[in-house]
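Dropping a structure here in structure tokens format, bear with me for questions.
With one protein chain withheld, the remaining protein chains of the complex are depicted in position.
All chains are identified by letter, namely A and B, in their written order; residue positions are counted from 1 within each chain.
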Amino acid sequence: MRKNHLILFCLIASFLAGSFPTLAADDSIRVKVTVLRASNEGSDFDFDNDAYRDELVKLFSYKSYHQLDVKAAELQKADRSIISLPEGYELVLTYQGVEGERVMVQALVRKNTTQYVYTLLSIQNPGVVFVGGPNVKDGVLVIVLETGF
Amino acid sequence: MADDSDELLVAQAKAGSKEAYGKLVDRHYEMVYGLSYGVLNHRESSLDVTQEVFLKVFADLEKYQGRSKFKTWLYRVAVNAAIDCRRRIRYTDSIDLTDVSDDEDRAPLVIPDPKQDPLESAAQSEMRDGIEKALNQLSPDQRAVLTLREWQGFSYEEIAEALHIEIGTVMSRLFYARRRLAEVLGVRYKEEVL
Partner (left out) sequence: MKNRRIDDVLKSYRGYLDEAVHDSVVRSRKKDFLAAHFRPEPFWGFQPVFLLPAIMLAAIFFLFQSLVPPRLAYIYPQPLKNVIASETQSTKEHGGFVRRFSGGQSQSGIASVAEPLRNDEFNQGLPIRVERINSQVGPTMVFQTNRDNIPVTIVWVFVGG
């Protein structure tokens, strides 16, 4: 009888442990990366992401947005994920662990050894970050980072 | 008459002048028809929608408060009516708007100009057929945006206001509509910058 109680307890405990996942408790987080070229040339609007498309237009005053790539990165703790960007740029994402209820993610856009933009983000809930500014031919790069999808 | 602005005619029509409203109809009929045709690609349905729109607008004229231009308000009613019509027809399947066997309802046959190069008129005919085919592959919403932008020259803001959608949505639909048109016509859609 006691053995059965123990087994039952373990089952309930494991069920409870698995039923309340939080961003902070995961050993990895998933980040969706969309790479855009924003430009004042032309009027393309090639961006599949319906959730943020209108935000893009409201926030920036470029005339055209061309989606260059979409990737999903699964970041393991302390691991780096390197995503190639056009014209020799790279996006380096690092999951730096948890602080309280927030996960820490480092994002770096670089080209060769030059750091174009480095940022450390603490994320509590899923959200979106637009990282941009590096120049490319006919425009600038805008990288859309979405977490918690 | 040329100096009567839309707003002045609307005010007169609201006061009961059918003549004033008739002038508005006269002024905007072709535009409303063209918009409907751009969405429906079918003459009889477009004529029905055009008349329905003008009668509805006349009945609801008191609701026009002047917050936007009359033309914008009218075109909003028109395009929504055309889109609704398109959707209804798709569900009932009673009229196949892609059926081109009834030639009378298609764009009118252009009698070839005897002076025109036969190769050129064949090319134009092929282009027209291609445009029809491409339009049939677009959604009603994409057709509406394409018509307002390319045929009416509406700005993105005007289209957004007329269709009650965000500017980003306008840009996206326009991009896909233009690209589809180009693809079906065998033209590579790419804007090149020199």
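Keep in mind that, in the parts below, contacts are C-beta pairs under 8 Å (C-beta built on N, C-alpha and C of every residue); 3 or more make two chains touch, one makes a residue touch a chain.
Predicted model, so just to flag it, every value in this text is computed and none were measured.
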Legend entry - Contact partner of the left-out chain, one of A:N40, A:S84 or A:Q124: A:Q124
Legend entry - Missing-partner contacts on chain A, residue numbers: 42, 51-52, 55, 58-59, 102, 104, 107, 109, 114-135, 147
Inset, instruction - Mind listing the chain B residues that contact the chain we can't see here? - result: 13, 15-19, 21-22, 25-26, 29-30, 33-34, 37-38, 43, 46-47, 51, 54-55, 58-61, 63, 65, 107-108, 110, 124, 127-128, 131-132, 146-147, 150-151, 164, 178, 181-182, 185, 187-194
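The rule we apply is simple: only the chains that are shown with their structure count from here on.
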Inset, instruction - List the centre-to-centre spacing of chain A and chain B in whole Å, with centres computed as mean CA coordinates. - result: 41
Inset, instruction - Note which residues of chain B are touching chain A in the complex, please. - result: 166-169, 171-172, 174-175, 191, 193
Inset, instruction - Under the touch definition given earlier, write down the residues of chain A that touch chain B in their complex. - result: 41-47, 53-58, 65, 138
